[in-house]
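Written out below as structure tokens is the structure these notes cover.
The full complex has more chains than appear here; those shown keep their coordinates.
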Amino acid sequence: MTLPFTKSEVNRVDNFPDLNAILATEQRRQGGVWKLLHRSFWGVLAIALLIASARTARVDLLQFWQRIPTVGEWLSRLFPPDFSELPIFFEAIWETLAIAIIGTGCAILVAVPLALLVARNITPVQWLATPLRGLLNLLRGIDTAIFALFFVSIVGLGPFAGALGVAFHTTGSMAKLYAEVLESLPSEPIEAIEATGSDRLRSFAFAVLPEALPGLIGISLYLWEFNVRSSVILGIVGAGGIGYELLVSLKLLDFPRLCTILLLILAMVSLIDAFSAYFRQRLN
Amino acid sequence: MIVVENLTKSYQRGHFALQNLSFEIVPHTFTAILGASGSGKTTLLRCLLQLTQPDTGKIWFQGRNLNQCSALELRQARTQIAMVAQQFNLVRRRTALENCLGGCLPELPLWRCLTSQFPASLLREGLAALERVQLLEVAFQRADRLSGGQQQRVAIARALTQKARLILADEPVASLDPETAHVVLRLLRSLCDQEGITIICNLHQVELATQYSDRILGIQAGKLVLDVPTHQFSNSDNDIIYRTHLGSI
Amino acid sequence: TPTTTQNSNNSPEVASLTRLTFGVGPYFPIPNENRKQFEPLFNALAEQVNLPAEVTVADDWIGISEALRSRTLDVAWLGPWGYMLARHNDPSLQAIATVKYKDKPTYYSVLMARADAPFNTLEEAIAQSQQGTKLRLSLADVGSTSGWLVPQAEFKRRNLDPKVVFDYNEGASHAAQAIAVLSNQVDIASDYDRNLDVLTDEGKIDKSKLKIIWQSEPLPNDPIVVRGDFPETIRTQLQEALVNLPPEQAKTLLPKNYTGFITSDGSNYASIEQAGLLVGKLK
């Protein structure tokens, strides 16, 4: 029996409880004015931050609108695409895909246990969750390029260093996003399985995995796709792939070439997206 | 079998969901718990299994104090206790049969749980349990595509598959039609009589409690207000459990 | 290192070398172009010492320098500034040769503007920028010798901060610099003399619409660098092979207009080192 207002209040009014009084009591309990102040403090802070950001970023919507018509001209420069280097691009795409597959694959292997340890609703060791979250922040905070460079001194220049860099950096993002999926699962079925005396791992395999799998697959493929797209930075260890080709075209202002690469990347992203959709649908 | 001493639980300060409950359950008996909606029946069962942490009080199961034992010991104790939850709590994306097997995971190697490749002997056991609750027909249907009563019976079948010594059933026949309800309660009764399994069962229908149980506990607003052998249960006892509740309308 | 102990030290090291790994930086903007242009030379070099070659093309000096330092790369073609940075990172690196472009081992860094700009020299440009509206200056990537280091050093020498004097931007590619000036995206941009010729040859720009408002002292061309602990004998063999590269072979092995190598011990890069020290990026 949980009473947000005192019992006497309910009894006093008997058959016609004073609903207004109840509402008022509840509002008082929630601390009306204080809460309002609290909220408006955050609101004002957010708005101030937004305005300051807009100033720093030199947002100028007027100019933006006025110059919108020039868009067409810019786009027209992309055409016609230049398909002459297509074989090279395909090779670059495959290299990028391969690095992303190895990197993301390793990241998945490490991220699953990490996510299990970090997700607040299923971690078996609460005290470990916080330091592990720190580790994840570390992995996320250090760029792929820096990891890659670091691994150059171990495995030398080349795609392997790139793949290792991808793996380490991605692990941080992946475990975080995985943990988020796991935390959003309904707790009852998991609890029901744990109530049978089953241990964490088995409960996870039996009750958590089937529910979470679509989400986990979605995230894994998203990060894979992301790694493919963002292979630019791996150029510094000699593992450029398609992202680097894109950057080069951009720097050379070679728009027809850029257009071809964009089309290829788009095709790849769409394929991965379709693949992800197909997979998740099959799980239903 | 199970001894409860001064069990107290409050979710919100000053309001007790359970207040100072003490009782002892004798093995091989069928105990029914009656009480108005919101009186704390579910909380009590959950506290017994340590799914909800009691504030104070002790719970002994087979001579082991469940409040203070290690995680491993608790897991071992839990394998001996099966729970049929009020909201069924099935794994939605698994079939009825697979859900039944959820009761015997500790016996299985991890890879079988991961790949859902369950051994045929276990599958047969699951099917047998489903048959006892008349669900063979939907054994391979996903749990979230079952009707309410079917889900409830799958939850019961899961408890059967667990082969526990104690079954805690939280309103196990709430969503069942009268005939099926009797089938299920007869089943629980026979488990108790023939296999010596102890049963604690929350019920709402007093007739069913008097018909099937050995002993009736009455809870009212978190307090134990009644504890009688079923054959002594009278209409005045009925009033004790539900009356004051009605008075507050 | 004393030459007397060389042989006894080197033989096991030489034996442990099973292949020669070569690295080359972003000399040509297109990655595949780089590989195509440099692989023949490296293959020929490796053949000289009877070892198989493995060539990696990276788009920055960073990776190459790290690989040299950790001894996972044997020989690299670096830029002058990249060489200085790498040697700063690992003093045991050694330059063994400097490449010749049209028979000259040097080139120039330039600052250019549109031909119709109202200033003709850097001084005038600075003066104009300090008085009226700021001129837009674009320097290249910080890893670039001619596009970033040398102009930066020049400003430092004049006790100016380009970020204050100009509307400053950095990080552009060499290929884009001249185009940016011509298309009026910036007023002044840095580049090196050879690149302007190449762009003109390819028909990408019309050089007559540009003017040079500043030119540097001659800068040493790119060095060939070997890692520390590199077996002395092989190093000498490589150096000899490079320096003695016949011009007709150079035509087939090297990119267009490169004619061979002169020997180097790193001392010809002192001016670059000074520039680095001047801008405070070397210590």
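Going by the order they are written in, the chains are A, B and C; count residues from 1 in each one.
In the analysis below, a contact is a pair of C-beta atoms (placed from the backbone, for glycine too) under 8 Å apart; a residue touches a chain by one contact, two chains touch by 3 or more.
Not measured: the values here are computed from a predicted model.
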List, for each labelled chain kind, its number of copies in the complete complex.
A x2, B x2, C x1
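The criterion applied here is as follows: only the chains that are shown with their structure count from here on.
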By mean C-alpha coordinates, which chain is most distant from subunit B?
C
Going by C-alpha centres, which chain is most central here?
A
Intercentroid distance (Cα basis), subunit B paired with subunit A, Å:
41
Just the number, please: Cα centre separation of subunit B and subunit C in whole Å.
78
Would you give the residues of subunit B that are in contact with at least 2 other chains, written as numbers and ranges?
none
Touching two or more other chains - residues of subunit A
none
Please output the residues of subunit A touching subunit C within their complex, sorted ascending.
88, 148-149, 152-158, 161, 235-238, 240, 244-245, 248, 251-253
In the complex formed with subunit A, which residues of subunit B make contact?
11-12, 15-17, 38, 49, 51, 75-83, 85, 87, 89-94, 102-106, 108, 110, 113-114, 158, 162, 221-222, 248
List the residues on subunit C that touch subunit A in their complex, please.
21, 23, 29-32, 56-60, 62-64, 66-67, 69-70, 72-73, 172-173, 175-176, 179
